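Here the complex is missing one protein chain, while the rest keep their positions.
Order as written gives the chain letters A and B; numbering starts at 1 within each chain.
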Amino acid sequence: MATVTAPAKTSDEITAVKTADERGAGNIRQLRITKQSQAYWRITIDNPPINVMGPEMVRQFQEVIEAIEADEQLRVVVFDSAVEDYFLNHSDFTAKLEDLTSMPPGPTGLPPWPDFLVRLTRAPVASIALIRGRATGNGSEITLACDMSFASREKAIISQWEVGVGMVAGGGPMARLPELIGRNRALEVLLSSEDIKADQAESFGYINRALPDAEVDAFVEALANRISRFDKWAIAQTKRLVNTILPSDVEVGAGWDACIASLGRPAAQSGIKDLIARGFHKPGDVESRLAYHLGQLPSR
Amino acid sequence: MATVTAPAKTSDEITAVKTADERGAGNIRQLRITKQSQAYWRITIDNPPINVMGPEMVRQFQEVIEAIEADEQLRVVVFDSAVEDYFLNHSDFTAKLEDLTSMPPGPTGLPPWPDFLVRLTRAPVASIALIRGRATGNGSEITLACDMSFASREKAIISQWEVGVGMVAGGGPMARLPELIGRNRALEVLLSSEDIKADQAESFGYINRALPDAEVDAFVEALANRISRFDKWAIAQTKRLVNTILPSDVEVGAGWDACIASLGRPAAQSGIKDLIARGFHKPGDVESRLAYHLGQLPSR
Partner (left out) sequence: MATVTAPAKTSDEITAVKTADERGAGNIRQLRITKQSQAYWRITIDNPPINVMGPEMVRQFQEVIEAIEADEQLRVVVFDSAVEDYFLNHSDFTAKLEDLTSMPPGPTGLPPWPDFLVRLTRAPVASIALIRGRATGNGSEITLACDMSFASREKAIISQWEVGVGMVAGGGPMARLPELIGRNRALEVLLSSEDIKADQAESFGYINRALPDAEVDAFVEALANRISRFDKWAIAQTKRLVNTILPSDVEVGAGWDACIASLGRPAAQSGIKDLIARGFHKPGDVESRLAYHLGQLPSR
């Protein structure tokens, strides 16, 4: 993965590993790596209008994690979004499921999305989620896989919405949330499928902190710059020792398998269909107030 | 366990599985199952005047869990109380200990009370504790075994009072509290034997949320109704995966054994005797302000 080689010392926006042309027609970059310095990268999620995650974005997350693992200077990565109102959204249900399930497993043996997430938790660099807008499904899952997370008090909403539509979440929240917020609140989050505002998420310990929208960027920038000046070996060793708390890959994989199984059941298929009929998957009230609309669906 | 068969679609109060006559003379129902719908049951604890738990109530909890496990439509159960000022109280120390210890173990191999609790944690339905009044000992333990808990800010008090009287708690709080609120606060709760108000319990993460007394019923009703419309398979699979955080049955059983052992020691025997002499076990100040009175007992 020598494709991210630009020895940028100042801000230098580059594509996620390969150019759009290299990836083939129609594929544009949905993840951008910007090197704030050799030690500090931003990974910006940019798939307008609502930042859904389809197979192509999953492939780009694979490229991103390979670049992160391969770089010897890198100490901090910050994940943020270029799409207003959306940090990272649910999966793309207009894509063919086979395009996702046919992707080869990553080095952990897990499918690409959980593979990315578990490698991010173990990468020898600090990772930070900067959340503004909705972090629905995958957005919550990448937050839980990051080492830290900071959210706009006014504009961040976090949600594991899957049970509400008849699905099981696939990117590890059953494995990660109980350790973070306790079994009782993990089950509230997962079984209620509610939209959780930043203050509530902070109170639960779901995110590190909720900060005023006008302050969260400066806070994260200062923290990332601070850590980017610390010794990489000390960061990596400290994180390695903290990581004994991580769930096993097998447990994360079991969640993924349950998610895929749920997608083949009538409950989820009719739930997603009903939700799309209401306006899901395009900008508007269903995406903005997903929890409300989940409560309006027919009983399954 | 085909005894709960009424296909009630609206509120339909039934006895806990068997009628009082079937259970024998003198046994009245202390637990009532009310079917709000086929998918949502209320379990109401009703043993006035102070909701102590004796062997008969333990037997009825066994019947309740068998009904919960056997029902294929059920998705949510809410535990509440019909007794003012008491959600669920400590055990009945006027009953013969042998009536409790001679009961056969449940399917898990544990004695009936811990057997009920661990089966509740694994049941394929969402369980919610609605706490108004004191949740002392057993009341805290059922809260910890439920998937979620919501408490009246003004009227809920939660307490693991056992160490204060020379006992060890028997229903799993040593196994469950550290995961939920951290080892430091678990030891504060257990070793101080203090009365903990709802706001403090929420702040610790002991309960999901404290809500104004005027709002907690509506909150729980809305949440229970919401979950009762979601797919049972998705609820059950999600809960199954969260449950990897649960302590082992062996660990819960070790706590029960320590509890029974503590009851045979002079410290607990004199502690309970002293407390009864002060007015314990009947309505009044000792029950209402148990933590204060524990602090007034002679040093052991």
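General observations
In this section, contacts are C-beta pairs under 8 Å (C-beta built on N, C-alpha and C of every residue); 3 or more make two chains touch, one makes a residue touch a chain.
For clarity, every value in this text was computed on a predicted model and none was experimentally measured.
In the complete complex, the hidden chain is touched by one of A:Ile28, A:Leu97 or A:Ile245, namely A:Ile245.
Only one of the listed residues, A:Asp71, A:Asp147, A:Asp249 or A:Glu287, touches the absent chain: A:Asp147.
Considering the whole complex, the residue from B:Ala95, B:Ala236, B:Ala254 or B:Ile276 that touches the absent chain is B:Ala254. Within the full complex, the residue among A:Val58, A:Leu88, A:Ala126 or A:Val216 touching the omitted chain is A:Ala126. The omitted chain makes contact with just one of the residues A:Lys96, A:Arg229, A:Lys273 or A:Arg289: A:Arg229. One chain is missing from the display, and on chain B it is touched by residues 162-164, 166-169, 174-175, 177-179, 181-188, 190-193, 204-205, 247, 251, 254-255, 258, 261-262, 265, 267-268, 271, 295, 297-300. If you put the missing chain back, the residues of chain A touching it would be 39, 126, 146-149, 179-181, 205, 207-208, 223, 226-231, 233-235, 237-239, 241-246.
Note that in this section only the chains that are shown with their structure count from here on.
Fitting chain A to chain B on Cα positions gives a rotation angle of 120°, stated in steps of 5. Taking each chain's centre as the mean of its C-alpha atoms, chain A lies 37 Å from chain B.
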